[in-house]
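To start, I am sharing the structure in question, which I have written as structure tokens.
Only a single protein chain was left out; the remaining protein chains are all shown in position.
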Amino acid sequence: MKKLYFVMALLIVASMILSACAPSAPTAEDCSKEEVFCVGLVTDVGKINDKSFNQSAWEGVQKSQADGVADVVQFIETADAKDYAKNIAQFGDAGYDVIVTVGFGLGEATAAAAATYPGVRFIGVDQFQAETVAGVSGLNFPEDNAGFLVGALAAAMSESHKIGAVCGTDVVPPVWRFGEGYKAGAAYADGMMGSTTEVFVVYHSDVGFDKTFTDPEWGAQTAKSMMDQGADAIFGCGGLTGNGAVTAAAQAGAYGIGVDTDQYLTLPEAAPRMLSSAMKLITPGVADLVAATKDGTIADGNVFGAAGYAPFHDLEGEVPAEVKTMMEDINAGLLDGSITTGVPPVKP
Amino acid sequence: MDWKRFGFIALIIIVLFGTVVMIGQVKQPPVLIITSMLATTIAVATPLTLGALSGVFCERAGVVNIGIEGMMLTSAFFGWLGAIYMFHVFGMGIGISITLGVFFAILTGALMALLHAVLSITFKVDQIIGGTVINILAVGLTGFLNRQLFFGAGSVFGGSVPNSPGVLPTIHIPLREIFTPLCGTSTACLVNLTAINRVFDQKPIAIGAILLVFFSHYILFNTRWGLRTRAVGEHPKAADTVGINVAQMRYLNVLIGGMFAGLAGAYFTIESVPSFEPLLTNGRGFISLAAMIFGNWTPIGAWAASLVFGASQALLINMQIFRDVIPPQWSFLQESYIVGLTPYILTMFILTGIIGKTTPPAADGVPYEK
Amino acid sequence: MQSEKQSNSLTRQILQSVSDASLVPFLAILTAVVVGGVIIKLVGGDPILAYRGLIQGSFGSTKALSETAVWATPYIFAGLAVALAFKGGLFNIGAEGQLAVGAVASSLVGYALPEWLGYDLPIVIHLPLAIIFGVLMGGIWASIVGALKAYTGGHEVINTIMMNYIALNTTSFLLNGVMKDRSPTNVIARTPLIADSARIPPIFDGLRVHWGFVLALLVAFLIWWLLNKTTLGFQIRTVGLNPDAAKYAGINVKRIIILTMALSGMLAGMAGTIEVTGLNYRHELGFSIGYGYDAIAIALLGKSHPLGVVLAAFLFAAMRNGATRMQFLTQMPVDLISMIQAFILLFVAADAIVRYIYRIKAKGERVVLTRGWGG
Partner (left out) sequence: MAKKPVSSEVKTPIVLEAKEITKQFPGVLANDSVDFDLRKGEIHALLGENGAGKSTLMNLIYGLHHPDKGEIIVNGKTVAIHSPNDSIAAGIGMVHQHFMLIPVFTVAENVMLGDEITKRGSLDRATVAARINEISKQYGLDVDPNAIVGDLPVGLQQRVEIVKTLYRNAEIVILDEPTAVLTPQEAEDLFRIMRDLTGRGVSIIFITHKLKEVLAVADRITVMRAGRVVNTVVPAETNEAQLANMMVGRQVILTVEKKDHAASGDILKVDGLSVRDQRGLETVHNVSFTVRGGEVLGIAGVQGNGQTELSEALTGLREPHGGNVFIDGQDLTSKPPRIITAAGLAHIPEDRQRHGLVMSYTVADNMALCDYYRPPFSNRGVIQQKALDENARKLISAFDVRTPSPFVNAGKLSGGNQQKVIVARELSRSNVKLVIANQPTRGLDVGSIEYIHSEIIKMRDRGVAVLLISAELDEIMALSDRIAVMYRGQIVAIVETKKTTREQLGLWMAGAHAETA
């Protein structure tokens, strides 16, 4: 028993020593002050460093801090859907000025919190509002346009006239819009060039919701399978699963097409064969909205962020001039509405 | 050899392939479909095979290992981390970094296995609980470190994930080059040859896994080591009475098992894709376990069973690729959630013993007390 | 004098037995917390602040306490599910799947029954129906594994894992298909909201803790009573401890295995049901990630005793709930909680390690929780 007390005493002393050299308290406590501009972010169920929408949104928040807009930035990862409200309240109670909630799943909790904390600006990423919610700005993106652009590009560049896309689950509307936009874009390019392109689009819907975006091994195998059957351009749309596909494609010498950001920069393994990326610019979108909040120019309701295609980088020389022209035309057409993808916002 | 079992396995694979060929032939020539599926099957089966071998060595020595999943996950993480450190921090070359990465993964597997061995052999903890501890610990540890090392200010790499030095290269087996003269001028022949060659163009761990299957089978059934390993798993007391150190044999075999799981982990982050994700093993360790049982605790059997799971994954992928040409009467094949159940239902079916009774080693899971 | 001495020693005996039973788990938790603290320190965090956040977030206010109880509710049910199976000699890794099935079933009754009938039901009928249906489905789901074990010897560990995947896939299928919330604004896989008449009311206004929590405590007591005071409990325990003797004693071992699995599944189904009817008012994909594994740790930490399970569930609930506050204060990832829990489980499962560290002698015999593949 003596020994027991000795060990316990040792442990207590150890923890005291550990605590002695602790850093000072965070400045989050100052958020209740008027002059301190604080931005908090609540993730959907998942990790902050998911290399996908949670991370992009957080980088947007960080950008606003770097730009001198926000004084204090902070995030909370959600481990379980039932904590949405609690996690938002953590920031609301601490007097944060802007709370970014990421993902459609938080839509209802965000709307409810907007009523509880009327002075706070909420930015809901991927939260489309059917009716305008006071205090909430929903940041949405025309993913189908981005998918349409790279689909047309892939069809135009393919020599085998077989192209593929490896996506997360089609249950998530943005992913579905990427995939369907890709098909529509390829068909549009075929129409322009008189070719017939076969498009394989595979959604990783055979596993649980928690795994569909985080299975690079599956993405790689699926991409390989498509290439084995002749595909020479692979669009990876869906978090890490897609990244696995793009990397596998690039390694096999096919064209890889990234998603969300310019993945030439984030997937160096695939960079040499990265044709382009279907961009959905969450990071600048979030940063812009935070800045708009501070300026007081922000409005309730839906806000549409930018979607487009990334530069060709290393493959600049491989893309023929007429394809480049075509891409510019399509982009312009999509922006002015003369070209439509025909993809509905939600899977019917 | 258990021909009934292998016959059944062959039948399942033929049915799975046949289904895809029948549906896909309107779009692709059968040779292309079959070779593509074979390549997928072998690749998908690689980590399962290695995981199952891990189970075979542990359980043949009498230690149940349901912690394969956790061992794979941790190894995948530390192998990848090792490669990154070697490359970025110590500035080593790409080739050396990824080779060392594989080494780190194997080492990690062995260390996790050591934990399992200490728990189950020294402390005689219930082995299934011990495995569960490893699985839970692996999730927490890799998730935590992945966040802490790579994310946020002050983390080791300054908040961004550095690129992995890359993945192991494909080994080209020059079948096409060798057999091209036989084709003469027939282009169809050349196309087929290229397709067939693709099946054999696999990466080092995938090829290694197949070699290891036969090597392990030989070790287990034809060498002193194997005889003693099986003896401590069947009747440890009998082994003890002829002077075999039961605890030592069990420790070493569990460590070997851990190394196999480690190599499986390396497959994910160093051979297949150069990145790590939390939970990236996605339950493949458990499928390995099922493959081991399906294969009746033999390396070759476990490999054959892993191929079944590989083939069912190939079916799934191809059902999506050929989604638009699936005949209406087979439309259920479009529902990937339902088709995705195939491996799980197959596993449960196998476990009923209908295809032939599986017999675990007699002392599997029983701590040895003198 | 004599009698005083006797009663004194009796009290001491009781105290002794309580402290014997709880000493190792307590030390396991302590050790795990210290190990966790060292790790926080190693990665440059502030352990004291992190733990302060954890405690503030779980016990620091009425709201925090309420939220802890909200977390504890499904944990108690799921923990009891695993513990009951342990008592019957079965290792139920499938609480996760059974929970999902229960949640789907009760949400179906909750939203579809009034539509189907064409009129609203009173709460005294609708709520029990929703709960019972969820519980039953969980039970049926698990009893499939029980039946496979009893009649073919298929091991429940592998089978429950497989059934987890099957449950998750099936749930995804249903929630993306026939059961999906068709309201125009919804884009994710979730059911419509259940009717008001199928909701468990909160205990206090403004707090989320609901009567399901009280129900969980009642059920824990009920399970204790069932196991220790009834012939059914006697049969379950006998089959768990020695199935050969149970067969010899005239117990229908196959039936008891199936029944134990069914009861275990019902408790797990209850965990899912209670989340739907008491808290979320719908079932949504992505909910309940890892409850099944947490439940194993809870059952082990509670030594499969219902009271122990309740206490362990509270501890885990407090840690999960407090994690928000901890994150807010220190930005420590939630994974830290998983890691500390893994250490707790490690030290509880391998109590020899804890005994070794603190030099405590082992008492009593080893309790066999599971058997190898053959059993």
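Labels A, B and C are assigned to the chains in the order they are written; within every chain, residues are numbered from 1.
Definition applied: contacts are C-beta pairs under 8 Å (C-beta built on N, C-alpha and C of every residue); 3 or more make two chains touch, one makes a residue touch a chain.
All values derive from a computational prediction rather than experimental measurement.
For the chain that does not appear, the touching partners among the shown chains are B, C. The residue from B:K124, B:H235 or B:R323 that touches the chain not shown here is B:H235. The residue touching the chain not shown here, chosen from B:S186, B:N245 or B:T352, is B:N245. Against the chain not shown here, chain B presents residues 222-224, 227-228, 230-231, 234-235, 237-245, 362, 370. Counting the whole complex, the residues of chain C in touch with the unshown chain are 229-234, 238, 241-242, 244-252, 365, 367.
FYI, only the chains that are shown with their structure count from here on.
One finds 34 Å separating the Cα centroids of chain A and chain C. Listed for chain C are residues 165, 169, 172, 176, 331, 333, each touching two or more other chains. Chain contacts: chain B has residues 143, 147, 278, 337, 340 touching two or more partner chains.
Listed in rising order, the residues of chain B touching chain C in the complex are 64, 66, 119, 123-130, 132-133, 135-137, 139-141, 143-144, 147-148, 152, 154, 278, 283, 286, 289-290, 293, 335, 337-338, 340-341, 344-345, 347-348, 351-354, 360, 362, 364-366.
Chain C meets chain A in the complex at residues 30-31, 34, 37-38, 41, 46-49, 67, 70, 165, 168-169, 172, 176, 184-185, 187-189, 275, 279-280, 284-289, 320-321, 323-325, 327-329, 331, 333-334, 357-360.
Of all residues in chain A, only 47-49, 51, 164, 198, 200-203, 205-207, 210-211, 214-222, 224-226, 228-230, 240, 243-244, 247-248, 251, 268-269 touch chain B in the complex they form.
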